[in-house]
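Only one protein chain is missing from this complex, and each of the others stays in its spot.
Now for chain A:
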Amino acid sequence: MAEDTILSTSGLTKEFAGFTAVNSVDLSVRRGSIHALIGPNGAGKTTCFNLLTKFLAPTRGSIVYNGRDISREKPAEIARLGLVRSFQISAVFPQLSVLTNVRIALQRRKRGDSFDFWRSERVLSELDAEARSLIEAVGLTPFLGLTAGELSYGRKRALEIATTLALEPEMLLLDEPMAGMGREDVERIAALIRKISKNRTILMVEHNLSVVASLSDRITVLARGQVLAEGDYATVSKDPRVIEAYIGSGGGHGHH
């Protein structure tokens, strides 16, 4: 069981000035799975996500990744351990070219830190070929020379994925990968996520339940900061407590 689990939390709790956003959550993500974290608005998904990615520090509880306690690590450090997050609003470097965006990630993985301010950036051109093939993989080759800020929303997301993959992460944490997307983009990104999930573990927070249903192996439902139910989509969607939580909060948004 322990070898199967790549990421687990026990008693994970976050309190904000008397309000408990995440309350004693025990989560266990199996290696190689696509795991979704869902729940009605205010259920604590985003807080939970920010705790896992270390952008928030937990009040109590622990997070173990690959057998290592990362409860008190800094966000940059867990990225170096192979646990990489995405962002809800597309996370690109808008003033840098598409190529440079991906190369920045390669630069970190291949060179470690880059404090060499006296060297010409030409030394980075050895990374260009690999950056190009990653860009090719997400279908952005025709936009190689544009700055990331000039891309459409869906393409920014694709670029973000290429950048993330450049780190060869062992596990991806995706924060609402479909947020604000049109139907066509949703299908394209869903296919991309399925493609990159090979040999990787993915944990995602997602509102779009049809995406969750089609992609994830396992689903954890949060409500009021606590785990309400866990299982595959069929199990979870029939759970009366889950149905009640969604209806009680005004229906399942994203249920098109």
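Remarks
Please note the rule applied: a contact is a pair of C-beta atoms (placed from the backbone, for glycine too) under 8 Å apart; a residue touches a chain by one contact, two chains touch by 3 or more; residues count from 1.
The rule we apply is simple: contacts and distances are computed from a predicted model.
Of the candidates "FeoA domain protein", "ATP phosphoribosyltransferase regulatory subunit", "Branched-chain amino acid transport system permease protein" or "Cysteine desulfurase", the chain left out of this view carries the UniProt protein name "Branched-chain amino acid transport system permease protein".
Note that of A:91, A:179 or A:213, the residue touching the chain absent from this view is A:91.
The chain omitted from view is touched by exactly one of A:34, A:99 or A:151, namely A:99. Touch with the chain that is not drawn comes from one residue among A:23, A:53, A:220 or A:237, which is A:53.
Residue positions on chain A in contact with the hidden chain: 53, 55, 74-77, 79-80, 84-87, 91-97, 99-100, 103-105, 107-109, 111, 113-121, 123-124, 132, 136, 141-145, 163, 167, in rising order.
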